[in-house]
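Report on the structure given below.
Here the complex is missing one protein chain, while the rest keep their positions.
And then chain A:
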Amino acid sequence: MSRILAFIFRRRGHGRGWHWTDIATWIWLIGGTILMFGPALWLVASSFKGPAQLAEFPPTLLPYVQQTAMVEGYDAPLPLYTTTQEDGSTKVLAEIRRIGVNSQMVDPGNPGERINVNIADRSPVREIGLATGNYVEPLVKNNFLRFLWNSVFVTVMATLITLFTNSMAAFALSKYRFRGRDGVMLLIVATLMVPLSVILVPLYSVVNAMGLLNSLWGVILPTVATPTGVFLLRQYMLTIPDELLEAARMDHASEWQIYWRIVLPLAAPALAVLAIFSVVWRWNDFLWPLIVLSQREHYTLQVGLNTYAGELNVQWHYILAMTVVTMIPVILVFLFLQRFITTGIAGAGIK
């Protein structure tokens, strides 16, 4: 163990032994790791707890479920409790029903005799287990399956359209000389200054006039012409040598074919980065869908979650589970594609 630790904490280079800054570094890194992952892990652990367990304080770290047993003469499984007898010994009994502060119980080994126990004298028998109903019920009974589908639809469509329109614009801006090119670039730069929160009211009225309120397209279309996407792709396409295009023109390729068959495949790495960005952006969008979508069947996951979490009696066991569902695609992106994003940001300084 100590050799492993020595290996992990070994300082490279100087070999002057430990300096206080090394200790500070590791405290920061390990503390940071706990702080960055801890809250999400706590959420996942909590999402498998039943409602009764969620209301407990102090909370337990792991999810437990109450054990039940089939008792002769009863149709449904009965919950098990440990009860304290008058002589101080304990016994496991199954509860039939609760009447006020008393619980009517039965010994699973001797189902004939009913015993009355004060609820203060009993405690549930629990084992580690997952309350998977948290996940199943909102997806099946409430509209969360619908929300999930809406989110997937918005994300996929918006990303596809973003890739096409942005790559076409980037191609024109990187490979053609035409009058007004600088003007167009300036226009696109200028739109960087107009974030959504500044044009909420008029954008709503434009979307309204187009009949796109309460439609997923009303969520998708205003988001797809991202200036960052055009920039990213243009920067990359500038590195594609013009000779390649010229050679294709010699072979009588049309401009459209040059874009489709030559430039797009060569720009694949930049397209991949933009696709990842776009998926994360559109999956996470909140304010605009909140404004455009007012009917429940059109909600995306983010809006649906916010609505259910804003109710007077928050059903945390459902909310937590659905939050985890909402996190899944992003966690997949993080696990498999994180390197693309971090290099993309470091290279372009964008988000």
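Basically, a contact is a pair of C-beta atoms (placed from the backbone, for glycine too) under 8 Å apart; a residue touches a chain by one contact, two chains touch by 3 or more; residues count from 1.
Definition applied: contacts and distances are computed from a predicted model.
Selecting from "2Fe-2S iron-sulfur cluster binding domain-containing protein", "Nodulation protein E", "Sugar ABC transporter permease" or "Acetolactate synthase", the unshown chain of this assembly corresponds to "Sugar ABC transporter permease" (UniProt protein name). Touch with the chain omitted from the figure is made, among A:Leu62, A:Leu187 or A:Leu244, by A:Leu187. In the complete assembly, the contact with the undisplayed chain comes from A:Pro59, out of A:Pro59, A:Pro77 or A:Pro269. Checked against the full complex, the candidates A:Ala69, A:Met168 or A:Ile240 give a single residue touching the omitted chain, namely A:Met168.
Contact with the chain that does not appear here is found for just one residue of A:Gly73, A:Gly88, A:Pro241 or A:Gly310, A:Gly310. On the side of chain A, the interface with the absent chain consists of residues 8-13, 21, 25, 28-29, 32-33, 35-37, 39-40, 42-43, 46, 54-59, 164-166, 168-169, 171-173, 176, 178, 181, 184, 187-189, 191-195, 197-206, 208, 210, 221-222, 224-225, 230, 254-257, 259-260, 280, 283-284, 286-287, 291, 302, 305-306, 309-310, 316, 319-320, 323, 326-327, 330, 333-334, 338-339, 341-342, 345-347, 349, 351, using the contact rule stated above.
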